[in-house]
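All protein chains of the complex are present and in place, except for one that has been dropped.
We just call them A and B in the order they show up, numbering each chain from 1.
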Amino acid sequence: MRDKMEILTFENAAFEVYVIAAALMVLKIMAQGWMTVYRMLKSDSGLASPEDVQKGLFNRNPNSTQLEINDYVDRSRRMHRNDLENIPAFLIAGLLFIMVDPPLWAAQVLLYGFVLARMAHFVAYVTKQTHEVRATFYTIGSFIVIYMAVHVLWVVLN
Amino acid sequence: MRDKMEILTFENAAFEVYVIAAALMVLKIMAQGWMTVYRMLKSDSGLASPEDVQKGLFNRNPNSTQLEINDYVDRSRRMHRNDLENIPAFLIAGLLFIMVDPPLWAAQVLLYGFVLARMAHFVAYVTKQTHEVRATFYTIGSFIVIYMAVHVLWVVLN
Partner (left out) sequence: MRDKMEILTFENAAFEVYVIAAALMVLKIMAQGWMTVYRMLKSDSGLASPEDVQKGLFNRNPNSTQLEINDYVDRSRRMHRNDLENIPAFLIAGLLFIMVDPPLWAAQVLLYGFVLARMAHFVAYVTKQTHEVRATFYTIGSFIVIYMAVHVLWVVLN
């Protein structure tokens, strides 16, 4: 059995898988913020704070309708919220999963599987696919996180 | 004193407490997403995206009122938001707290205490108890996270 103190080092290939998947998912969260910024600027709408409705570099033609909800911008905020409901839990569940020293293939399937499921969810959401398509990718990602957390509890409590 | 390199291993009982509490809280976040899905399907309302109002497996009788806010579904979303405002911070604060090598009983009281406070908050919210009841459990959970973060700063800066 692996020396437990070596688990959180790059000598452990499963830990490397975690670091790659986690860094990609961190970038996904941050990129979603920039997609919202891009859509606000491009559509000149979807602002969130009253003080944003004033002339400035970001807002050359201010008017009060800019505070109304606009699906183009709000879609990006909803995608961001969906990320926040799933990715932070994944980031911790994945770390816990690595701590119980799973086989490398299991780490690869689950962690990279989550990354792929969230990328597919992004595409389905941004292209306005039906609820069923989006929900399928949400479900895959969610089940991976749930599986990892249950697996960790199983190992620790046995 | 414990060898610092053994802290993040299962030889450290306080770390095991963290892993159990963290896995349970990850499951709480994910379960809240499924509660929203269940309530959307059961009430046939509370949809979030315009494209969801079309006939499909999840939506056999689409109509535009399905996009209106519905307390039955929105309550689950508010509970989810409350989770996101508390649980990710707990997951990191708990890990930092374990790193400063607290006595086992302190880890048990604080980490399991947080889990119990959030379970009680869930029950209070879903059964529509008064603001005072809900706020009491929110406060317990919040103070535990704040205590752990302050304790960590105290240890590190002294």
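Odds and ends about this structure:
The working rule: a contact is a pair of C-beta atoms (placed from the backbone, for glycine too) under 8 Å apart; a residue touches a chain by one contact, two chains touch by 3 or more.
Every value quoted in this text rests on a predicted model; they were computed, and no experiment measured them.
For chain B, the residues touching the chain absent from view are 4-5, 7-8, 71, 75, 78, 84-86, 88-89, 92-93, 96, 99, 125, 128-132, 135, 138, 142, 145-146, 149-150, 152-153, 156-157. Interface residues of chain A facing the missing partner chain: 5-6, 8-11, 16, 19-20, 22-24, 26-27, 29-30, 32-34, 37, 47-52, 54, 56-59, 80, 84, 87-88, 91.
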